[in-house]
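With one protein chain held back, the other chains of the complex are shown just where they sit.
Up next is chain A:
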Amino acid sequence: MSTVRLSNPHAEPVEELDVKKTTCYMCACRCGIRVHLRNGEVRYIDGNPDHPLNQGVICAKGASGIMKQQSPARLTQPLIRRPGTERGAGEFDEISWEEVFALLAERLKKLRETDPKKFALFTGRDQMQALTGMFAKQFGTPNYAAHGGFCSVNMAAGMIYTIGGSFWEFGGPDLERSKLFIMIGTAEDHHSNPMKVALSKFKRNGGRFVSINPVRTGYSAIADEWVPIKPGTDGALLLALCHEIIAKGLYDREFLARYTNAGQLVIQDPDADEFGLFAMDPEGDPVNPDYPHNKYWWDRLTDKLVPTHTPGADPRLRGSYALPDGTPVKPAFQLLLDRLKSYTPEWAEGICGVPADTIRRLAHEMGVTARDQKIHLPISWTDSWGVEHDHVTGNPVSFHAMRGLAAHSNGFHTIRALAILMSLLGTIDRPGGFRHKAPFPRAIPPIAKPPRGPHAVKPNSPLDGMPLGFPADPADLCVDDDGRPVRIDKGFSWEYPLSAHGLMHNVITNAWRGDPYPIDTLLIFMANMAWNSTMNTSEVRQMLNDKGEDGEYRIPFIVVCDAFQSEMTGFADLILPDTTYLERHDVMSILDRPISEFDGPVDSVRIPVVEPKGQCKPFQEVLIELGSRLGLPAFVRPDGTRKFRDYPDFIVNYETEPGSGIGFLAGWRGVDGQKAIRGEPNPKQWEMYAKNNCVFHYVLPASYQYMRNWNKGYMEWAQRVRMRRDADPILIHLYSDVMQRFRLAAQGKRPGRRPPPELRERVEKYFDPLPFYYPPLESQSTDTTRYPLNAVTQRPMAMYHSWDSQNAWLRQIHAHNYLHVNPATARAAGIGDGDWMWAESPWGKVRCMCRYSEAVEAGTVWTWNAIGKASNAWNLGPMANEARKGFLLNHLISEELPMQGSARRMSNSDPVTGQAAWYDVRVRIYRAGDDEPKESWPQFEPMKTLPGVTKTRPGVLKYFVGNWKKRS
């Protein structure tokens, strides 16, 4: 059914397509796209060359957006579990939206009037946390989080608690000016296109790229050097790199002295209640009472105690001193030295498998490049202490890391070590190093705090603050008077005090067990909690269906909103069909995780290019409708009538406070659209975004683009536009007094909250103010001779985990996954290339196919994440490779671990942040028997196709769009 003949296509009339611009959502990258329409149908999608994020390029996923619209798994109707049938049986009836809203409003109203925390809202990588979080706050439930606890909260928290910013949306490597780039661990999809664009330019400019990773795939393939490392040991490597850089004097002393807390004096009297906290000058000006600055330096030039940042002074970074009252003190840097002393390259070699000589060489490369290839940009700026600088300095060494470091139970300290290494090299918010993206940097830690206890959760009342935040002190924890958790996921409790993104991975287990309490309604948006967004998948699926002794479901009501028939929809009582990204309005808000560039804030929107399918309704509209019906204050006028017509109206007119001028979008504010960041609502805001490539990019003056933690001009600008409350400098926390405050509480040293007795030792150990290395918790409690291998996942660039196995083109690239094993390791286990084999952990086992790979560290096995699917999920056929040959590693990973010396079970997570430790699992491998079925295990009962989802899957797809000149 082709059209013009290729015998002479040049002579044929050219075709003009209708082009609409919007923002991609085939992964979380958020590139600008052009959707080319032929007679109203999508003919082609490519990158928007006028978009700052992707500059015209697109990835395999983005270019396959057409096939998302063709997916056989599209939900088209709201559905309710058929009365009298069991949950999970797949029997549903169609229901109207009016019935949906009436039913939900009635149920949720009762919960809000009695006990709002019985309603829990957890979302996937939804890119609308500003709205979903606000809905939870307005409802008054603390039981809200997105998927960050499962994904990379260690990366966010470890970096934010150290330098006030982090990777991906919050900052990244300045590869345009960098000379040496080190990527550690899995990071392929964060960032996607911008990282690829930058990496190729970097390499063409002659930059040197070192990849430290157990596996050589993706970006690592083009690294100039691959350094294989054992999973979960990156902390040891990073600490040894710090050790060597300091031993050789390759650190940027000037940067450390002025811009970090290296020179500030820490109390060393072990009997003092303030032990390990900074000595405070009672006469000094705190500047900001929430983040007091009145600390001391020991001035090297006068050999005297002076207030920090005294003009003309230069702090000693080493040694021991005494305050006038005799209190012993040490500079924070000396404490770091004491800590690093035993972390030699030889010590690290024995843990991470990287030869000591390689560690030394890498440290020298980093230190010498940072020092000898300095960049001087002729940009004048003024620092927070009023000193004027006529140039900006750059030390061109940059780093990138994401989940590979984060998804371990020692990830927080590993990432603190990385942030400290980056700081030692003097690379923070400087050209060629790490650069922040607005609205970062934030205070350390940021101002937002979670609800501080049960009293914050009241019937018919919004929460005072947001449900998630950054505790700075035990007083900020969300616990009751006995130190017990208030949240269903136990976030911000003594078990995981700094769980800034919540612990979505424990919600179902906790709710099923009724620990800390049972809930009533669980609303899941775009998260596949019955498959790859959960650990211990097989048992969690049983929990979703399990009933108590009273014969009622342990989780009484489960609502799932998704655009597709996923594994999760099978466990719903109520299914809400969402739209796709091409069918709806959306915002990538500055209140959430915007797409800012190094040079200034950027936010963007989606504008629908095609009509929604069937009865599909955007989840945003569902929340606004529910908020209005429930009378949540932000959604109604004082008289109780509805405030916003729909989501686009909400986006234009919502302000964080009446008259605040701050809304979801920062661009074209003010009645005439002339204001940026802050301004009155502009009724034509959507039109202005539409005219401007759906993106707003505010470019800061050059003098505000660097050194932002301590840049007076930037800070005052940020304060003026209310992007920041305060304008005081943000010193890098080499030494974390925030951590020490929790440790002191565990030691019973300060007044205030104390951890429950059984958790004191844990809090004391892991709340170390300096990074330290410990083996992942799972290795500590596993017989590692029986389970000698680490098992991890990577994400293929052409498949965004669970989202696109329904995509006819993308699934041809990855229809099933293998377990990749080093040939030496496989042969030792008697497994041949392509053989069926078993991978077994202490928690479960999977049968899968082996693929030999010379590009994996010999003690590690790995697979592509979430390619395996449950039978018939995503409306794939019963024999689809995803279910028959593909497998999910999550079956091997427990969501809980036994607590040492106790019957208690804790989340299999980082003890500081609650980050799911799903890269910690240990396995053994063996060949499957010749008599065993040649298919993956476990298998599940095929899912039934839901009403409204197509019953016929084409045997052949001849995709040709529109009624263009048909071929004769």
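In this text, contacts are C-beta pairs under 8 Å (C-beta built on N, C-alpha and C of every residue); 3 or more make two chains touch, one makes a residue touch a chain; residues count from 1.
Everything below uses one rule, namely that contacts and distances are computed from a predicted model.
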| item | value |
| --- | --- |
| Candidate names "Class F sortase", "Iron-sulfur cluster ferredoxin", "Secreted protein" or "Amino acid ABC transporter permease"; UniProt protein name, chain not shown | "Iron-sulfur cluster ferredoxin" |
| Which of A:52, A:116, A:228 or A:431 contacts the chain that the document leaves out | A:228 |
| Sole contact to the chain not displayed, among A:32, A:52 or A:207 | A:207 |
| Contact partner of the left-out chain, one of A:107, A:361 or A:389 | A:361 |
| Which residue of A:636, A:815 or A:829 touches the chain not shown here | A:815 |
| Interface with the unshown chain - residue positions in chain A | 1-7, 9-10, 12, 14-17, 38, 43-47, 49, 54, 56-64, 66, 72, 180, 192-193, 196-197, 199-200, 203-204, 206-209, 216-222, 224-226, 228, 248-253, 300, 316-318, 361, 364-365, 367-369, 371-372, 797-798, 806, 808-813, 815, 822-824, 853-858, 875-877, 879-881, 884, 953-962, 964 |
